[in-house]
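Excluded from the complex is one protein chain; the other protein chains are retained at their positions.
Chain IDs A, B, C and D follow the sequence of writing; residue 1 opens each chain.
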Amino acid sequence: MNELDKIPVRQEISVAQGSVKRSNPLANVFDELVRFCQSRSMFMLHYCTGCGAIELPPAMTSRFDMERLGIQPMVTPRQADILLITGYVSVKTLKRIILTYEQMPAPKYVIGICSCTVNGGMYWQSYATAKVLKEYLPVDIYIAGCMPRPEAVISGLRDLMGDIKSGSASNWKRYFQNYDHYLGNQQKLFDEDWQTPTDIIAEAEHYGLITDQTLGEHTALLQKHQQPLEALEFSLGEKREKIRGENQ
Amino acid sequence: MSDISYKDKGSILGPFKSLSFFSRKPVTEPFEPRIAADNYRGFHVNDWDVCIGCSTCQKVCDNAAITMIKIPGLPDDPVMGIRNERPAIDYGRCCWCGLCVDICPTSSISLTQEYVHTCRENELDSYFILPDPNGMHNKLFPKGWSKTGDADLVDLERQPMAEMEPQSRSDNFDEIVDGFTKQQAIIEASRCVQCGMCHDSCPTNMHAPEYIRAIWEGDAEEAVRQMYRTNPFSHVCGRVCTHRCETACSIGRRGDPVAIRWLKRYAMDAVSDERVREIAAEGKADFVSGKKIAIIGSGPAGLTTAFDLAKNGHAVTVYEALHKPGGMTRYGIPEYRLPYDRLDADIDVIKSVGVRIECNVRIGSDITMEQLRQDFDAVVVAIGLQQGRSTRIPGSDHEQVRASVDLLRMITAGESFDVPESVVVIGGGNVAMDIARSLARMQKSQYGKVAVTVSALEDFDHFLADPEEVKEAREEGVVILDSRGPKECVIDKNGKLEGLTTLGVISIFDDDGRFAPSYDEVDEQLHHGGMVIESIGQMSDISLFGEELTEELEWNRGRLQADEDGVTSVSWLWSAGDMVHGPDVVHAVADGHRVAASIETYLNEGSSNNE
Amino acid sequence: MHFLELLVELLLMPILAFVIGLAMVLMMRRIGARIQRRVGPPVLQPIYDIIKLYSKDTQISHGLMHEIGIIMAVGGYIAAETLLPVPGLDGLADKGGAVTLAYMLMIPALGMALGVGQCANPNGSIGISRALTAMLAYDIPFILVIFGASYVYGTTNLAEMISIQQQQGVSSWGIVQMPLLALTALLILPAIMGKHPFEIYVAPAEIATGPMVEMSGKFMGGLFVMQCFQLYTAGVIFTTLFLGGGVYWITFLPKIFLVVAIPMSVAYLFPRYRTEDVLRLMWKWPMLLGLIGLAVVMK
Amino acid sequence: MRPENYEAIKQPPSNEFELNFGPNHPGIEGNYAFRVKLNGDEVLSARADAGYLHRGFEKLMEGRLWIQNIALVPRICVPDPVPMEVCYSLAIEELCGLEIPERAQWLRVMQLEMSRLAAHLFAFGGHAATTGMYTPMFWGVADRDLILDRFEELTGGRVYSIYNIPGGVRRDMPDGFLDRLGALLDYLDSRLPDYDSLFFRNQVFIRRARDVGAMTQEQALKWGVTGPNLRATGLAFDVRRDDPYLAYEKIDFDVVTQPGGDALSRNLVRRAELKQSIRILRQVIKHLPSVKGAVRCPIPNPLAWNVPAGETYTRVESSKGELAYYVVSNGGDKPYRVHVRGPSSMHAVQVLEKLAVGSRLEDIAQIMFSLDACPPEVDR
Partner (left out) sequence: MSKELNLWLDDLLKDIKIIQFKRKNSRRVRIDIAPEALPALLELLQGRASYVHLSAISCVDWIEENEFELVYHVWSYETNSLVSAHTRISREPGVYLSVYDLYTPAAFFERDIHEMFGVYFEGSPDMEKFILTEWNGPPPMRKDFDSEAFVNQTFNWEEYHPQWLKDIEAEGGGITTRPEDVR
């Protein structure tokens, strides 16, 4: 613990870029088509993290029918594109949120709903809730309200759709590019032996998003504590070993 | 439709009825956000013209979401109870409960029907908003949750103050007002929203929010302690203060201001005099500085200066020309407003910290200023305004045309004079009311009837005296005429005063705002009276200075010229109180503190220079 | 020339099936929306979903078998499509026949089982075991139906069945000749399509969509494509066996859409059965009906 | 799924395995989790894992003024917030000896029943969805939304109305509100046959729900079951009738029971309560216009409100069961201690753990939803 206190959490630097225009015009058209489809088909994770979740059923069901926008709930993070953080996140939930977020395939988007995700909300004096969500995860859209009405949620989702379509919603890349920053904040809250089963560094490498901010003292700490997960040995065993070897 | 029995096996074909929904229209709403309900709790707006920056919303906010922001360019007037601060709201905390709306003393803040706000991570600053009348996105949305009578959390009505009925009080000098009971005081104190406007507007910056809170907590001693931080004349101020705090009080924006003065009075009365003395002595220096200070005049200004300096360990001597200390508080304020024993209590406290008061010593004749200069390290002149000004209208030099201050002094001192059967008072200020009511009492007890006429220049809308004074005076039988300018004191051929003729007032000030009353010459009335009392202002008797010193000092329109800290052009001489700043107890107290602080600095500088 | 023609047909048939399947998915979602009193997704929603899913990227993999499983699942259906004669395109229908088709339709489920078993998620394992049980449940009546139909038409060749029904008019349609078997087929149709009340193996509220639980991105996209084929196949088989197939698209399309619309409508009206209920139900009513139907046609 | 599921592979090959049920799971109401041990499909044991929604309410309330807490309390149970406000307000009123105006009492009854309607509609929807039937959920949530519209009109907030305040309610209702409420009730009445045919009398659903999560009356009493769940075991007990508060003594309503003690019974009790709530609301609509006067008794300035020292245990009947607040004041401006006894703290933990044993994997979600367990009440 003391060791952790000594390591400062690195300031995040903004390196995420929107979609890069490719030289091939046809490829650009293809990219645009893909982005359009991505924006019109957002699967949201069916996870009620806080009280704002009570306004999601109305938004999903007949009255406000989000399926008109191609948004449907998905039960596992593997299939989800958007993670709705509906309100306060207790520390216990935050761990699950991070696990969940890391399991979502890219591109992925986080929506912070309610006051609580911004500055602690009405639980600002609570010992049990995390206060500023963006310290732990990059957030794409915030929707104000306590809790926001379904219409406001839908407006926020439509804003996100616009961002995805234009290619500017690329905050998920920041998680990989600044992993040390996010991990540092997480470790500060959860203790230094905090780890998730998803190998973010390998994943960052996979996406080509390794920057000099990705690795740092916090990731070193992570690797010190990390134990390989048996279940993942099938596919990642060799690869993981290789990466670790390179890092050392 | 009956209840379904538990044994019911249900039907496999029943659900197919729902296929009829193919022919029914969906209930889905269009994408555009609907119009919210009439009292929806959406984003905030704040009417900056009404808002006074009292920060009550900040205190009631359960989420610590409100920050007060100082905005240059907005009116900032402590006397009127306006600060140039406005609330800014953190939507990362707000829960839209609307308590800020319900408690707002001015009803400036309200919620609108607007409820959609989204932003990206780098635009999070937009969650911190400064509500103005235009709304969060400068889009026009109707108001939603705003103040209504039902929802108001501010108690607009003050606790009724028990007082004597007019018939029982009009022939004696007993104190009129009973003061709050403990129960009343706690309820009245609980009306306070702790905005601190009173503190800012008070000339001596009394810690009113603190002592009101202490009273509300039932701790009168703590309240007294808070009062003695700034005011050794708490008994006096608890009764006769001009209570600018109540003018500034934010609750008074829409309702009755908190009765801060009566609360102060309650706290002082609730604590025994011995205990008050102990509390007042807290923090007294435990050494003797060896410095000597002379103070001329034992009014509030002089005694406050004395109190402060004595607490700092200096030897203070106060010289009073009259028989008893207190100055105008004793000789200017009638007993029915300020009982002498309460004044004595205040003065006893001041004495108890080591102030020596020498009465019946008239500076200038018994002791000269020069002697004082030699014997003391510093001298303070706080002699107040003890001479009445004259209207100088024809006939005003008649012996039955008297100055109100003189008469009040005589009444207090018990000097006898012939109470006339009918009196005319010129002037519309509080002093005019004091003399009118005092004489009315004397008339009532001597003759069984009241015949006092007050003629004031101002109309009732701009009256100088407090409305309660006017109301009570009328209840006691005093006739008050507004907008009457004195023309002449009519003297009959026997040389006996017959009365006063007055003219109707057209305007008091000229176009430049200077005092230049113009009268309607046709509208002339004669008010009969065996005595005419002029009560239009006071001035100082400056004969004590002697010619030499008078020459040396600087004067401004008959008043001694002194800077903010009372420093006159003569280095060892300070001046304080009414003679510098005009008549007002609490101003005098404030002045006393300033002068004391200034002398303290001077003495310290002097001693450090000597070392 | 003949070979080239066949190649074109083989390419065209799955593509056509996919497109029609997309429309069926849309129809399904719109039917649901309507019963649920809402608007539902836009027209191109199914294709948006698939393109999006294929554009997803992740480094996480559950191993080779997992990937092969999906390919098997989709491939099984693609192969099945080539065995299904549609107007103008016979593909391999001559060579395959109903029995081959019945076997082909088991491949996707087995492929899924192979793939899902790999991802070590207990929900997936439970799901796939349920899926196989459900398949066991509906396959017996299904075989009865195929057998009965083959017996009636005297052939297992689907193309021939169509031509028989087409030549002799409506009175020779399977639905008239063997109504009980048609009813049996209609009853098991939701199970074949994996729809309510027989969708125990997906059951989001119980096992978090079972087999799909670890599927992401492209794998999920594969499943979406598979769903298109699934709906299409179910519709076409039923139409071929009982509704006279089709010579012209204009009559064929309404038939297949009508066929899939029936179980889709029912799907939104019922909760799902438990696994053992599915077995009991499937082996009771459809089997009974099927056997009686068979007895009737074979008498 | 939570990656903890990977642990399954570590276990020796056997039919027994552990499964994490939640917190990110559609079969879980809210943010809550279960760790179940399964043998095939059969549940061998279940262990609740709460705390995902823990905010430390009781601690927070000790740090805020009495009145500030009215914004906090509804958050303890999100689907049914009004009883929280009312119960807390009742506690303060009892401590202060405040007599709330009759009109406020009726307005509170109105809100409580509206909230109960909304919560029950939500509960059906959830229960239906756990059995794989989504249409009632879509309908239920949409119809609940119409009630929220009325809440919005009445209180200015859709879900968290924050309308009750110690001493009464915050403002009077808008003009014509009762007419619109009446129209809504008529609409809901007309919808009930639809629900009946689709859901309550659906043979497949009845088959799914019967004998699922069944308990006897003795068990229910022993386990501390309350509310509709207790009534579903045949015991006619309702705090509204048997420990009356507000204007409930003047209102005519039945306490509905069902004999089965299983998911079906609980479901049918809720359905009957839906009708009872409509009946109560009709009485309110009839009676309320004749009750004139203020909606709030005078209360001290909220910033300077010292509640007299004392303690009280107030109970109300929420849609989930017996809700109680134990409030202790030491005479200060903040509560000294507030203990919230949410009905779900029994239902979602002990009762669910016990009912799950021996049931089937596919029924766990159904049991949870049929108990109408509300995790934030457990976590607080």
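Simple rule for what comes next: a contact is a pair of C-beta atoms (placed from the backbone, for glycine too) under 8 Å apart; a residue touches a chain by one contact, two chains touch by 3 or more.
Worth saying up front: this structure is predicted, and the values here are computed from it rather than measured.
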item: Omitted chain - touching chains that are shown; value: A, B, D
item: Option from B:Ile12, B:Ala64, B:Met164 or B:Val177 whose C-beta touches the chain left out; value: B:Ala64
item: Residue among D:Leu264, D:Met346 or D:Ile367 that touches the chain left out of view; value: D:Met346
item: Residues of chain B in contact with the chain not shown; value: 55, 58-59, 61, 64-73, 84-85, 88, 90, 92-93, 124-130
item: Residues in chain A touching the chain absent from view; value: 91-92, 95, 118-120, 124-128, 130-132, 135, 189-191
item: Chain D residues that touch the omitted chain in the full complex; value: 48-51, 54, 56, 58-60, 63, 221-224, 226, 235, 237, 242-243, 311, 313, 315, 322, 324, 326, 328, 336-337, 339, 341, 345-346, 349-350, 378-379
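In the analysis below, only the chains that are shown with their structure count from here on.
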item: Chain whose Cα mean lies nearest the overall Cα mean; value: D
item: Most distant chain from chain D, judged by the mean position of its C-alpha atoms; value: B
item: Centre distance in Å when chain A and chain C are each reduced to the mean of their C-alpha atoms; value: 37
item: Interchain centroid distance [CA atoms averaged], chain B/chain D, Å; value: 53
item: Sequence positions of chain D contacting 2 or more other chains; value: 1, 6, 9, 25-26, 71-72, 135, 138-139, 142, 160, 198, 202, 204-205, 207
item: Sequence positions of chain A contacting 2 or more other chains; value: 46, 61-63, 65, 68, 75-76, 103, 122, 125, 146, 149, 198, 231
item: In the complex, chain A residues that touch chain D; value: 45-51, 53-55, 57-58, 60-63, 73, 75-77, 88, 90, 92-93, 96, 99-100, 103, 122-123, 125-129, 146-147, 149, 196-198, 229-232
item: Sites on chain A touched by chain C in the complex; value: 33-34, 36-38, 40-41, 46, 61-63, 65, 67-68, 70, 75-76, 78-79, 81, 103, 105-107, 198-199, 202-203, 205-207, 231, 234-236
item: Chain B-facing residues of chain A, complex; value: 14, 62-65, 68, 115, 118-122, 124-125, 134, 138-146, 148-149, 151-152, 154-156, 158-159, 163, 171
